[in-house]
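This structure is in structure tokens; I'll ask about it shortly.
Complex shown without one protein chain; remaining protein chains in place.
Chain lettering (A, B and C) follows the sequence in which the chains are written, and residue indices restart at 1 in each chain.
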Amino acid sequence: MSREIAQKIAEKFNSRRTLDKLLGIEFVSIDAGAAVMKLKLTEDMVNVYGSAHGGTIFALADAVFAYACNSRNIVSVAAGCSIEYLAPAFPGDTLTASGKFQGGRGRQGIYDIMITNQDDKLIATFRGKSHATKENVLGDTPS
Amino acid sequence: MSREIAQKIAEKFNSRRTLDKLLGIEFVSIDAGAAVMKLKLTEDMVNVYGSAHGGTIFALADAVFAYACNSRNIVSVAAGCSIEYLAPAFPGDTLTASGKFQGGRGRQGIYDIMITNQDDKLIATFRGKSHATKENVLGDTPS
Amino acid sequence: MSREIAQKIAEKFNSRRTLDKLLGIEFVSIDAGAAVMKLKLTEDMVNVYGSAHGGTIFALADAVFAYACNSRNIVSVAAGCSIEYLAPAFPGDTLTASGKFQGGRGRQGIYDIMITNQDDKLIATFRGKSHATKENVLGDTPS
Partner (left out) sequence: MSREIAQKIAEKFNSRRTLDKLLGIEFVSIDAGAAVMKLKLTEDMVNVYGSAHGGTIFALADAVFAYACNSRNIVSVAAGCSIEYLAPAFPGDTLTASGKFQGGRGRQGIYDIMITNQDDKLIATFRGKSHATKENVLGDTPS
């Protein structure tokens, strides 16, 4: 039941996330409090030194965070995020970002997203803090 | 002198930052350890609730960080970043991100970037940690 | 007026902050949204390598944050904090931590605390996120 709701939310989000589409971020899966996405890095996404632009890796993790923190049908926005870059990524690499809810207090939630490459090497760690509003994502569905 | 070098570095970066261009990020100014950029928010940059996507605001701040931390002609990469979102921004708003070097230890530097809207309201605060390599940005210029 | 309320709050806090007293943290000043404290580093506060323990520097900054975020007579608690250590400090050094409110959204506030030594060198930067409750610090004073 909670997974079905999460999937309806993903469908709603998929049609609207323009930046994600520009970057080629691919939706993989969603569940209550969790999401997974992928991105194949292209030559366009590298910094002047040939490794992937931090902003691109952040965008991938941020997309996962947005889906995961809205997956329980409570409209939630980012209050803050932090990212640590642990190893470089290069054009041709496929990055997978996998995130889930860790815990929370009141309207605040913490989500950890790990970003790995095709060899399961940890490329970056992202931590997002969400702030829940009082509205539903699916307007017609009482929470 | 240091400002002239910074400006040459900006020219080099301006021709390559593909994501910045996709988003419409405008370069405003650069100096040793500092940079300023602008972004006019469009309808494409909003989340499903009508306010600007956190990823877009992050990308603006991250561009300022990249220019500022490379402005002294030492190739520097992001080791990590954090952003706190303090007030929403909307399509039609023009955001200005202004960043500067705060201090550092060894090869690590800290940069604070403040993101304000056209009414000087603080929209977000960004803190970037850079890691300096041993190379010059302008290959032909000894540092 | 707001400064007088802040000073009453400091008096209330001064009598209770046991950890601060154990460490020798000295209250310097408070105002609406701001506070300053000092700490003289002793041999007891160093790590096994002779420089000041990060936990001690954090405690100093955290005390400033607690006073500053409660200074407007709204009971506020820490939602999260981050600290970056930029230069080492040593026994005999006197650290000053100076913090102020940067901005906020809803019940969330951001405070930046800069920690410097006796030569005005930046030792660490601290960013605190506060969460305001609906109570007054001074129980008998309507906010």
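Note that a contact is a pair of C-beta atoms (placed from the backbone, for glycine too) under 8 Å apart; a residue touches a chain by one contact, two chains touch by 3 or more.
What you see is a predicted model; the values in this text were computed from it and never measured.
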Mind pulling the subunit B residues that touch the left-out chain?
-> 79-80, 82, 105-106, 108, 129, 131
In terms of residues, what is the contact footprint of the unshown chain on subunit C?
-> 12-13, 16-19, 22-23, 44-45, 47-49, 51, 53-56, 58-59, 62-63, 66, 75, 77-85, 88, 137
Chain not shown, touching residues in subunit A = 82, 84-88, 102-105, 108, 110, 112, 122, 125, 127, 129
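Going forward, only the chains that are shown with their structure count from here on.
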Cα superposition of subunit B onto its copy subunit C, rotation angle rounded to the nearest 5 degrees, comes out at 180
Same residues or different residues: which describes how subunit A and subunit C meet, taking over half shared numbers as same?
-> same
So how far apart, in whole Å, are subunit A and subunit B when each is placed at the average of its C-alpha atoms?
-> 22
CA centre of subunit B versus CA centre of subunit C: separation in Å?
-> 29
Any idea how many Å lie between the Cα centroids of subunit A and subunit C?
-> 34
Can you tell me which residues of subunit C touch two or more of the remaining chains?
-> 82, 105, 108, 129
